[in-house]
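Only a single protein chain was left out; the remaining protein chains are all shown in position.
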């Protein structure tokens, strides 16, 4: 079984078959992880190029590589020295392509991943390019839904929070459109609604969705996908202050409800700490799924699945 | 043999038995290190989380893990990205607990280590929390005293320098209180005396100590523990300038003396370079003991001693 792509830049490259293969492979990786990993990527090198800091994603990819016996070269300097000297992304990728066997890049600029992948002499994974894409995040969300709800077709998922700026919810909703009977409830203040182009794409793909403003409307879903109101996206501090506390999920909201709570993390108050001990709280298990799905992806893209 | 603790936050968790076990294990690790290490931690991952930079401690833990065949994921960004986004220490530890098998954290805030350990799903080691604790430093000091003086009971140790702000001397003196017949000579300018709460704790534990101001009073001890006057702890630059050169140990101070000179490093002039070639100078051997004691700790906390 092979994937339909050589480089992973955007969630829109994925076919239903790709998604299914990755879900299956991630499941196997979970078994391997429980036994402490293996050495199938012994001798292989991942280059973790982070032009902007992202501890979580950086550590998750490194963990995935190490759990399969590989090595990691990385830079998490806020400012690459080569960048400082004026080198293009393309040249950096060509150079790093002489060192490593696979590249994972995070960059603040939308479109940078596509530019890098175009010239990369080795497999390339987009680990987030600005407000653009972050496909492995969507994949780990998919794995989590499958594991928590034992299936994806027919799922009812509510997304809550900043649906305008959160690339996570954009990517995930597009990825879910590969499955049948998916229903989305999109909950946000008017100012932070899902962008029109995403809504159009969902309509085109036959995804049923409704837009609401109150969190209560989310509580009949199978999965509640909470997101952070992203301070760094607001130019107006007052606007941020007004909206930041608008949705706060508490344990009492979940009484007697069989609803799975997810969050891409970090959270800054959207989920009360009293939710953490409940079986509904899937957000730390979700982190672990990030490791298994990245193990799956690294193994497949390096021909070692 | 197992340790009495799951997480190591403070030196006060250690029993005499814990200390003895670790000393013994560190001794065995020295033999293993001489042969180039082994692979008992193959497949294990250490997360080195440094919220404030500390090259020395960071490299020492990484070295210890590598010498036993393990892997290291780390961040030494001055500012974690997740921190920047407002995540709590607790959430960061819960997340990293999904990646690694053991966590080592350095943080500027007193009490941060206790908060991290409380929620950590995997073993946790405090690598320094502000003016608080730095237990592995005290342990490597203990190993050094044992190796250089072939025993700890009955030792006479003089501590010289900034005894107010140096967490090293606080932790070490508490750790030494587990042993019998230990005698301390505490030498500092009046402004930088050992804090009252440490003195009280020493008295309570039956440690004999005296406070002095002149370095000459230290030269009859078995061990001379020099410390740096820490510029970063002074709000008044003039005060720092007045006190910084107050104690300077030179080779001529050590003529015909069987006294072991230790220093937690970095030094900034407290020990003259002419001391380096003398057999008394134990401070670079002390660095190496930091590797063996951390190998011991990692192996024991991961059940691979």
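Labels A and B are assigned to the chains in the order they are written; within every chain, residues are numbered from 1.
Rule of thumb we're sticking to: a contact is a pair of C-beta atoms (placed from the backbone, for glycine too) under 8 Å apart; a residue touches a chain by one contact, two chains touch by 3 or more.
In this text the structure is predicted, and so the values were computed from the model without any measurement.
For the chain missing from the display, the contacting residue among A:9, A:100, A:142 or A:275 is A:100, taking the whole complex into account.
Only one of A:73, A:118, A:208 or A:250 touches the absent chain when the whole complex is considered: A:73.
Mapped onto chain B, contacts with the missing chain fall at residues 36-37, 52-56, 58-60, 62-63, 66-67, 76, 78, 228, 231-232, 265-268, 284, 287-288, 290-291.
Touch with the hidden chain on the side of chain A covers residues 43-45, 47, 71, 73, 75, 77, 79-82, 84-87, 91-92, 94-100.
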